[in-house]
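Removed from the display is one protein chain of the complex; every other protein chain stays in position.
Up next is chain A:
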Amino acid sequence: MTDKFYEFFCPVKVIAGKAALEHIPYELSGLAAKRPMIITDKGVRAAGLLDPVVSACEESGLDIVSIYDDVPPDSSKAVVRDIAGIYRSEKCDSIIAVGGGSAIDTAKAVNILVSEGGDDIAKYSGAGVLKHPLKPFFVVPTTAGTGSEVTAVAVIADTEKHVKLPFTSSFLLPNAAIIDPRMTLTLPPHITAATAMDALTHATEAFTCMAKNPLSDAYATAAIKKITGNLLKVMDSPKDADGRLELAQASTMAGIAFSNSMVGLVHALGHATGAICHLPHGLCMSLYLPYVLEYNLETIREPLGELLLYLDGADVYAATPASRRAEAAISAIRRMRDALYKRCELPRTLKETGKVLESQLDDIARAALDDGAIMFNPKEVSLDDAKAVLARAWA
């Protein structure tokens, strides 16, 4: 009898493509929502990305009742409480998050408070605390990377206690994710590159870590193919709407993959580096990905070798002997990083970032061992192992 077991769950409706934003009013009315609140950040507003969302709604006679545009990059308990207060006083009945990881996580947490009541979000921290569906919730991602529109998790900082509060519940998933190429068209080159590498890492780790399963595998490989086929094209012509849409879809697909099969050491190291050196998440992913794959190599030779087909195409895959495919897959990722470095100087080593001190590596290694993602890395990681990977990623 097989000892394999898995679960796969993604109830999020995906609304993707040209004029996708214009579907929002219809979707809201389908859930009897009439008074939506938008949660976003200053960057999104400054880039003019709110305008198409707001006008898509107003043209259909749906008024956006309130816009909160001050979500900070690391959202906190206080921010969540404040937004929930506005939601209540304005008598809103639904939430539209427009933005990247932080705006989406904040909106998820606000949805908990306005649905369950109270002012202290910490009360709902943990797994499986929520027992009921929340208010109608829609997500419009403006970066093609985090995949937060399809993950059942949110992380909010408790700034007084200096801890990050995790929230896990399938009720955090939005009713729909709206993926419109207009939302990522103006993303600057280095963010385009870093967020796409985040998505590539989600897919690669989903495909090589412990909780991989046939359904998440399908999403992961399809996402990788879209990223390798479109990322450099978009870097060279940023206004390529078709290419942008492909990257945005790849990000959502990679999100579906990893939220059902988890990530591993790349994310553990990345979270630790983000917390200690304040480097953007996508950049950390790009930086660590090849070194971690090399560390895991003997445990993941087979699945990693399979990924060569999606990373480098059928010709290269066919011409590479099966025993060399895993190494060739890592080389393909390295070539992608070199190409991105040439176009926008996305750092490939810790030294190249100019923001990490060699003396911080031990702290990063220690923090990585405490990160949740390390549980699902296919190879057991000791403190010395983590230090060795960091030493290789240094320069």
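The rule is short, and it goes like this: a residue touches a chain if its C-beta (ideal position, glycine included) is under 8 Å from a C-beta of that chain, and two chains touch if they have at least 3 such contacts; residues count from 1.
Convention: contacts and distances are computed from a predicted model.
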Message = Missing chain, UniProt name, options "Lactate utilization protein A", "Transport permease protein", "Fe-S cluster assembly ATP-binding protein" or "SCP2 domain-containing protein": which is it?
response = "SCP2 domain-containing protein"
Request  = Based on the whole complex, identify which of A:I39, A:M262 or A:L309 touches the chain you can't see.
outcome  = A:M262
Request  = For the chain that's not shown, point to the residue among A:G61, A:G128 or A:G354 touching it.
outcome  = A:G128
Key: Per the touch definition above, residue among A:V110, A:V140 or A:A211 touching the missing chain   = A:A211
Remark   = chain A residues touching the chain left out here are 3, 5-7, 126-128, 163, 166, 209-211, 261-262, 369-372, 374-376, 378-380
